[in-house]
Each structure stands twice: as C-alpha cells, then as structure tokens.
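After the structure tokens below, expect a handful of questions from me.
Yeah, one chain of the complex is gone here, protein chain that is, but the others are all in their spots.
Per-chain residue numbering starts at 1, and chain names A, B and C are given in the order in which the chains are listed.
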Amino acid sequence: MEDKLIRLTVNGRDEAVIIQPLATLQDVLRDTLELTAVKSGCGQGGCGSCSVLVDGELRLSCLTLAERAEGAEVTTLEGLNATNAIVPLQQAFVENYAAQCGYCTAGMVMAAKALLDRNPAPSRDEIVEGLSGNLCRCTGFAPIVRAVQQAAQALSDTGEEAS
Amino acid sequence: MPELLRPGSIDEAADLIARHGAAAAVLAGGTSLMRETYPSDGGYLIGVDRLGLDKVVSRDDGWSIGAAVPLSVLREAVPIPALQAATREIGGPAVQNMATVGGNLFARAPFGDLAPALLALGARLVFATADGETTQSIEDFYAGWTDGAPPRTGLLTRIELDALAGAAAYMKCARRRYSTPSVVTVAACVQKDGGTVSDARIALSGAHAHPLRCPAAEQAVIGSSLDDAAITAAAQAAEAAVAPQTDAVATDWYRRRMTGVFVGRVLAVLA
Amino acid sequence: MSMKELGVVGRNVGQRDLESHARGQTTYYEDVHYPRMLHLKMHRSAEPHANIVRVDTSAAEASPGVVCVLTHEDLPGKKVWNGLAAVGVGPEDEPILAFDKVRWRGEPIVAVIGESAEAARAGAAKVEVEYDPLPGVFDVEEAMSGEAPALTAHWPNNHYIYPDDHAAAQIRFGDVEQGFAEADHIVEDKYQTSPIEQAPMETNGCIAKPGGDGRITVHTNTQAVHFARDNTAAILGLAPGKLRFLGGTVGGGFGGKVDVAVEPISVLAAMRTGRPVKFKYTREEEMQVSSTRSAWRLFIKDGVMNDGRIVARKITSYQDSGAYLRFSSYGSMKHAGHMPGPYTIPNVWVDARVVFTNRPPSSAMRGFGVMAASFAIELQMDKVAKTIGMDPWQLRLLNAYRNGDMRAHRKVNEDAAMVETIQAAARLAGHDLPADYQAMTSWDRKAS
Partner (left out) sequence: MAKVRGTGFAAVNYPTGMHLGGDPTQSLIHMTPAGDFVVTMASVDLGQGLRTVLAQIAAETLGVPYESIVVETADTDTGPHCTGTFASRTTHRAGNAVVMAAQEARKAMLEVAGELLEASPEDLETDGDGNIHIKGVAERSVSVGEVAGAAHFGYGKTIAGRGAYLKPPSPMDPETGECDPDSTQAHACTIVEVEVDTETGMVEVLDMKSVYEVGQQVNPDLVKGQIVGGSWMGIGHALYETTAPGYPAIDPAPVDFQNYLQPGASEMPEVTCEVLEYPAESGPYGGKGVGEMVTNGPIPAIVNAINNALDVRITQIPVTPEVILRALDEKRAQAGG
C-alpha cells in the first residue's frame, strides 16, 4: 500500500494532495489543507460535526475515503465565506445564539445549507429532519432550528441563495 | 489496516471476493464499514464505486435497483411509500446520501431498516459470483445468515423489485423520531380478495439476529378480514417467532413486546 | 444595587465568539498544526478486576511507525495520584498506568506513541497483557456488604473514609428519631440515578509541544488550566514552570474535562521523543473510559405532620465512585451539604457515602452531587404530598426555606427566593394558590 496523489476541488480551489492509504476526506481537509472548521467529534458517523458538501450533497467526511473524493467538488464551512462577508445563514446562527461551544456549528451550518439548497422554504419538521444527523450538546437545538427558520425567511425575502 | 481494492468491473470484483473469501469486505457507502476499518488489521476492502451499480432502472413492472444506489436516490426513484418511509429511517440526511441499498441489507442488528420493506415487497437479490450471476429471494438470503452474519454469496449487484401488489405499510419503533437505531422495525404487504386477506408478507428487523419474514404471523391473517382477533393473533405469533438481542437501546424483553405492538399497528393501518 | 444604576451589566450584548463559531474560525486545541507530530494511543484493561501477570510490549515496539512505548516503569515521578492531593484529599489511589492490578475495564496500562494515529492504534493493539481475573463488584450496597472483595488496601470495606474515621459525609441537625416519633406520617422511598456521560462534542485531548528551551507547551481542552498544569507537573516530578498550558476555548465540558486524563502522559511522551505528541480520546474512550457522572442511590425517610410540615428527614446516599476516588469525596460532601434541599426541616440526618466498585471511575458533571439530591428530594416531595393529601405546591411553599432560617449545615440562610420562584411558577402553570400561600415570602420569618 502506497501513498497516492489525488486531485479535488475544495472551496473552489484545485488541490492536489498526497494521501496515505485509507485516509479519510476529513484527514485531507483538516490535516493536509488545514480547513479546521471541519471537526471530528466521533469518527463514527454519529455526530455530524465533520459534515461537508461533496458535489453539492451533504456527506460525513469522517466516513468518506479520500480516494473516493477524487475529482469531487468539496465545500467546507470556510467555503461559504469566499468574499469574507458573513452569509445570511451564518448571521442567523449568530442572531439566534445557535451555538455555545461552537464545536457542532460547522457541521450544523453545512447540514442547514444542504437543506435550504434543496428546500428553500422548509417547515419546522423538515428542518428538524434535515438536521437530524447533527448533534449539539449545549443549546437544546431550539435556537438552531430557529436560526434555520430565520435564514429561510431571510432568503425568501431577498431571493438570495443560502450562501 | 486492510488494503483498499477498487475493481473496475463486476467480474473483477466477483473474482476478488471469491479469491479473498473471509478476508474481504465489500465497501459500499462506508457508513458502517468505515468505522471498523482502522481497528482491523489486514484483509481487503473491495470498493464497489466503479462498477456502475448506482442506477435505478425502471421496468414496466417494477424496478431494477443497483446495489450501490444511495438511500436518498432510492427514495426519489421508487415511489412506494412504505419503501420511501424506510429510507428516511436510516441515519440523518448525510448518511442517507452515502449509505447504499445493498450495504444496508448487510447491516448487523439492530441496524438494517430497509430489509423489512424489501422483504414485505418481495424483492429478489442478484449476486455476481466467480461462476456467474445468481438470483435469490430476499427471504432466502436472510435465511442463510448465521450468528447474525451474512453468507458469502458473492457480490450483490442489484435488487429486483416488482410493482406493488396490494397495500404495504412500514413502521419503525425507535426511541427517537429520527436518526436512531431500531427497537424493532415492521413492514407488511397485504393483498385482499374482497374483504379477505389472500396473501400477506410480514417482515421484521431489529427483533432478531437478522431481518426475517414471519410466516406464523402471515398465516394468522391470511383468510381473515384483518379483524382485531386476526391482528392480535398475528402480533402474538410474531412475538413468539423472534429471538431479540439486548443492547444499549433496548432489552430482548422490550424488543419482543414491541414486536407484537408494532406488528399489530402496521396491520391495523392495512385493515 | 438596583438595575437602574447598571449600564452594560444586564444588557444583551450578544456573545463574543458566535460569529467566529458560525464562520468556523474558532481555534480549539487540536486546530494547531505542528510538523512531525506524533500520536498517542492507550492500551487499556480488558478486565474489570484482575491481577496483571505479565505485560509484553515487544510486538508493539516492533509495530511499524511506533516510536515509543511507555509503561509505569517509565514514569519519572508519581505512580499513583489523586487530583485533590494538593489540598489534602487522599490517599493517592489511582495509578497513572496500571502496574500490579487493574480495577476497571478500560484502565490505562501502556501508552504507545506512533508516527500516525493509526500506527499508534495498531501498536497499542499489539500490547499483550496476561491477567489473573478476580471477582468484581459492581453494586454499591454489595460492595459495602462485607462479602465483597476489597478493591484496595486503602478502604477495607470499599468506602471512602472521611476525617475522624467517618464512613460518610455527615449532617447531624436536631434529632431525627425524635422527629419521626412525633410525626403523623412516615414517608420512605429509594431513588436511583444512572451513570451519565458528559458527552461534550469535543472529546478530551491535548497536544504537548516541546520548545527548544526545555519547556513544553500543552494545548489542552481542560476546564482548569492551572489545575491541569500543576497536577501534570506533580505527577511527572517537574517544576511547574517547565510547563505552559494553553486553552480556554473548549468544545463543551459539562464537568467531563477536569480529570487531567491526557496531559501527563502526553508531556512525558513529548519529553521522551522531543516531538509534539497528540493524545485525543476516541468517542469510544469518551463514552466508556472518561469519568461519568456518578450514579447515586438514595434512601429518604421523612416524618410529616398532618398539616404538611416536614419535621424530620433522614437520608442515606451511596455515590458510586467506580474504581478510584477522583473527586467523589468532594461530590458527596457537596451532596450532604445540599440536604435537605430548599426546605427548612428541624431534624436532619444525612450519611453520604462514597463507594468503590469495579466500574469506570466517576467524577463531576453539571450539578455534581446536587442533581441526584434534587431528583430524589423532588420525587419525595410529591410522595409526601400524596400521602397526606396535600397540594404539592402548597407543601413546597409551606416547607420552603426562608431568609434567616438555620440550615441543616448550621449556616443562617441568606439570598433565599425559593418562595417567590415557586409562586411565579404556579402563576405560569395557572395553578391557583390560596391567599395565605400567595402572601408567603422568603422574608416572612426573618427577624428584622
């Protein structure tokens, strides 16, 4: 088993990275590319803190083999701030106190983005289901659900995209 | 650490599986297997992402579902509500984008919430082996499990599913609404002739070392009008038929009891 | 001080870290990157109670990518410790790395340091430990029954010994037996809580980075940086000034990051290798190895008058400490000191015991010692109300402590507002209270 070179696009930038056998996408994003918004809360697919978009779809980077992300377009939370302006979804998290320790936040925002990209006007139940793979130990979820509701409303008011 | 192999054809994959035997594990969506990857030493992971198994093909009378179709794709492609409900019961949205139809059929109890739906709907499983293709009913496949582990039949390539005949229902008993292991999962498909049940398929997961059909419960309702007495008899038959496990989510006692309750509830929906 | 005088205190000014969190720019301990960083994984006991016959690390040392293997023989300072030794709590009972015996499943035995987390894990899996299994004890009352094997020589009957040879943290206030004799009703019950994981989203971890100057910087998610530094130094026999602990931004604590569980061995590994060493608990370790909230068993006996006055309360509590002490003696003292809850009862007797079992050691969590007390007391209050046929709101208001009351630990009560809080809650619940109960205040007994 040898190290391999893979190419992928991360947050709009083409990257070529050398990976060890069975390296995960999380290893590449966190350790190689130093995109540390991607968190590693369990490595078991149980917490959602490592959630990213792969070709526009929500994925768990801890359970995704890096080798199988070759050629993919990957978006991490950092990718939402290409122009450094805070996006409405993030702003809604701030205004609703949708984080305390912040460790789940990156995954939570990405899950919310994936939901709003697919369904710009979700019901409360759809938000709850859309975030059901992401855990938070601090907030009790209520502020997070409210933030996503507010973001959806803001988006429908302005006609913008989530991020 | 195992070695990852990514064959480019089904034949090649079937050969690798035959050659490496028990040392080989098929890696589909990775939502179960990736967790076990590092803690294991040696062996082979056979990736199935280059085999073109990620499509659903509609037939006149049903669907041919590639084994590597993600659950979220299955939900869009096959409009049978009982099956769609099952895809929503497995992990959260990210898992549903990653986990595959084929992979979920190999999940260890209490995971594997797709199986009861496909058992109730009478799916057939097509395997590629070193000696060619072989087709098995899904209940025969599960009948071959020993000690909660699947048989080594070859590479599951697709699931053949006929159009829904009769009415089907699906329920998962779980401690939380979303993204949580099953206490017990029940699906049933019932055909009626007039007011009388002419055929029934009742299937369970979570309640046993592996998913299974429950003939005793089916016999209790066939010929009935799905009246309360028949439903109660089916529920009791199901409770008697299962050998549940105790884990952190539920004891065997509770799983057995919920087997009866949820067989009853699913049948009540179809009554 | 009235609110009118205040400027920014009392105002909603947002929360400072939120935008950083929402942008993913907050730096947690493991978000610093060092080249040539090593990873540490622990080989842990597979047995809940056993003598260690033999430890063989040769296969681990030969495992690809393994750089260093540490056993108890490599510890330069203490072999056993307790986090509160510096403030006189003892004896030091918990091995840093197990040597002669293991007392819980998951106890650390050998640390393996590798070039990658995977190399360390694979190496740790190759450590061979031969055990001579011993009978285990898992139930607190069985542990103290006299029939159970003693876990350590420190505590012959498997319970902590408080000063003056007391088996429990005690409260003795008034005369409960006389109270029971005078009471119209006796109400008794047993209560049990479970071990609960703090489950912060970020597991325990640290990175120890040697500087060129003989000092080591430790990036850590401890809830107490000085405590962690000073204990690490004490364990390793280092001058504390050799260590710099950096933290302050933590992915959730809830009491789960006070054990100094990862820093000492990481610092030792960094000293041995001269390279940065990261030790991060896996989620599995966080669930089954890191301290849980203690499980508690309580027996409460109340003497109650027909009019609702509780005249005596006797409580016997068992805190399941698991195999070692950690902070349990503190927890039981806090538990005892909290009794009998927010009520004034003239006769109170409390025995709060710390019991050792072959379970993972327990420790602090949000409301240490108090959560179990509140749980049991508030269930007991409902039972008392039902027994005497009294409205449970009125029962609580009648007995609620007032300012100026003498509490069971003999401190005059101040800052009490339980009555007002219950009255406001009754209004919120739409529960009507009689005029005399509405008129009660927390100051209605205070001598002015």
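Note that a contact is a pair of C-beta atoms (placed from the backbone, for glycine too) under 8 Å apart; a residue touches a chain by one contact, two chains touch by 3 or more.
Quantities reported herein were computed from a predicted structural model and do not represent experimental measurements.
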item: Interface partners of the hidden chain - shown chains only, full complex considered; value: A, B, C
item: Absent-chain contact - pick from C:22, C:124, C:176 or C:258; value: C:258
item: Chain not shown: contacting residue from C:71, C:116, C:273 or C:288; value: C:288
item: Residue, one of A:8, A:29 or A:47, that touches the chain absent here; value: A:47
item: Contacts of chain A with the absent chain, listed as residue ranges; value: 42, 44, 46-47, 97, 99-103, 127-129, 131-132, 135, 137-145
item: Absent chain, residues of chain B that touch it; value: 173, 175-181, 246-251, 253-254, 257-258, 261, 265
item: Residues from chain C at the interface with the omitted partner, ascending; value: 1, 3, 6-17, 48, 87, 105, 138-140, 162-164, 166, 169-173, 189-197, 199, 222-227, 229, 243-255, 258, 283-284, 287-288, 292, 295, 320, 330, 333-334, 336-338, 341-342, 350, 357-360, 364, 366-371, 374-379, 381-383, 392-393, 396, 400-401, 408-411, 413-418, 420-422, 424-425, 428-429
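Throughout what follows, only the chains that are shown with their structure count from here on.
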item: Winner on C-beta contact pairs when B-C is weighed against A-B; value: A-B
item: Distance from the mean Cα position of chain C to that of chain A, given in whole angstrom; value: 34
item: Chain B and chain C: spacing of chain centres that average the CA atoms, whole Å; value: 43
item: Chain centre separation (chain A, chain B; CA means) in Å; value: 30
item: Residues of chain B engaged with two or more neighbouring chains; value: 1, 38
item: Residues of chain C whose C-beta touches two or more other chains; value: 118
item: Residue ranges of chain A touching chain C (in the complex, touch as defined); value: 20, 22, 31, 34, 36-44, 46-47, 49, 76-78, 80-81, 86, 90-91, 93-94, 97-106, 109, 135-138
item: Complex contacts: residues of chain B adjacent to chain A; value: 1-4, 6, 27, 30-31, 34-35, 37-38, 45, 47, 49, 72, 88, 91-95, 97-98, 177-179
item: Chain A-facing residues of chain C, complex; value: 14-15, 17-28, 30-31, 33, 116, 118, 199-203, 250-254, 282-283
